[in-house]
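Removed: one protein chain of the complex. Kept in place: all other protein chains.
Entry: chain A
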Amino acid sequence: MALEYESLNENVKKCQYAVRGELYLRASELQKEGKKIIFTNVGNPHALGQKPLTFPRQVVALCQAPFLLDHPNVGMLFPADAIARAKHYLSLTSGGLGAYSDSRGLPGVRKEVAEFIQRRDGYPSDPELIFLTDGASKGVMQILNCVIRGERDGILVPVPQYPLYSATISLLGGSLVPYYLDESENWGLDVNNLRQSVAQARSQGISVRAMVIINPGNPTGQCLSEANLREILRFCYSEKLVLLGDEVYQQNIYQDERPFISSKKVLMDMGSPFSKEVQLVSFHTVSKGYWGECGQRGGYFEMTNIPPRVVEEIYKVASIALSPNVSAQIFMGLMVSPPKPGDISYDQFARESKGILESLRRRARIMTDGFNSCKNVVCNFTEGAMYSFPQIRLPPGALQAAKQAGKVPDVFYCLKLLEATGISTVPGSGFGQKEGVFHLRTTILPAEEEMPEIMDSFKKFNDEFMTQYENSFGYSRM
């Protein structure tokens, strides 16, 4: 055999990505055997019944088949503004959806993204510093690939975190430097934790180069306050860290106390020297929000205070992959410049969008409350993003049983949950957590009408599980 497991790149073997790991694979097996599975392992709204927004699909369909635009009856199937918009985006391409675009993405779409950022933040944005990517994940990988030179380069990552970060750092041979979010403070970020983590890493000879924030958080859902963002930016300034702002959930906000505010806006608000010196890369996507267009693979990153020669190198690496897919670039253009009041499609678009967001807000509440009504389960409210991350307080008997089964405790719990109810979640260990504290991540995406039944099913399983394992082994051997 030419390629043995032993001779594989160690970094590949070390990397883990639980979102599609053990639980998901087991759920898929059970599904094949005919069991009904509710996949709540990944933020994949359309897979759970959320409908795509009509307008963008109309526009992209026309772009896929431009010969439709010449057909006299096209107006019977498509509204005039979708037709106009399709023509607009096609004119931005050099040959339609089937031609490689500029490796950074179509200039016209990047301009629209810059205009969106300017409207959102009140500060100008340069299209030359915006790169479109095949999903935000690709952008994260590109930037980390630039920053990580070897195992002594450390990246500050929140714990719990979305495991794209841990997996990518592993693959690139770098070091993950964890900073713990405080569950008792609604997953708040304490700058003292940051300082401690950095100090510890440095004492081990690690050069801490970058800091990741996920705002709103994944899996934790917390929305950072402006004060928190300022602290973080000041911290990055004094510690010379490039800030990677994962803001893919910026449209998913379910409370009013802390609306989304971009890292870039706060940075610019802070003025000199911060606004001129803190290096920042901000990520966004068409996969989340109320669009949920995961399958398109569309995203972008915006660079702030990155030197021109580094931008050139990032461009060079992007050019090896030739270009991001053009359909998704059009989705991105549509997302950042959606129908406006007065447009033919506006009412329908607004209605669809509002419906999705309001339902998500309700589901966030239903799920949080549902978990909090369960025995030994404590759940912070989902302030934003798409997930619920309840803490599962496993009794010593359960820990014992897990050990005997050769499984990490939350994996053991989640497998039992899956087998009993068909609910496929991701164990908290996939995201990182404090030692001895267990969670699971589920999405708030199942259809609203199915939620009560799902929560009942969970509660029944959980309460029985807890009762069963509280009564076996009255002492802890941990």
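Miscellaneous remarks
We adopt the following convention: a residue touches a chain if its C-beta (ideal position, glycine included) is under 8 Å from a C-beta of that chain, and two chains touch if they have at least 3 such contacts; residues count from 1.
The rule we apply is simple: contacts and distances are computed from a predicted model.
Taken from the listed names "Cell cycle checkpoint protein RAD1", "alanine transaminase", "Trafficking protein particle complex subunit" or "Signal peptidase complex subunit 3", the protein name that UniProt assigns to the chain not shown is "alanine transaminase".
Listed residues A:Asn145, A:Gln255, A:Ser373 or A:Ser457: the one in touch with the omitted chain is A:Asn145. If you put the hidden chain back, the residue from A:Ala80, A:Ala199 or A:Ala321 that touches it is A:Ala321.
Only one residue in the set A:Glu33, A:Glu257 or A:Glu312 touches the chain that does not appear here, and it is A:Glu312.
Of the listed positions A:Lys111, A:His284, A:Arg297 or A:Arg363, the one in contact with the omitted chain in the full complex is A:Arg297.
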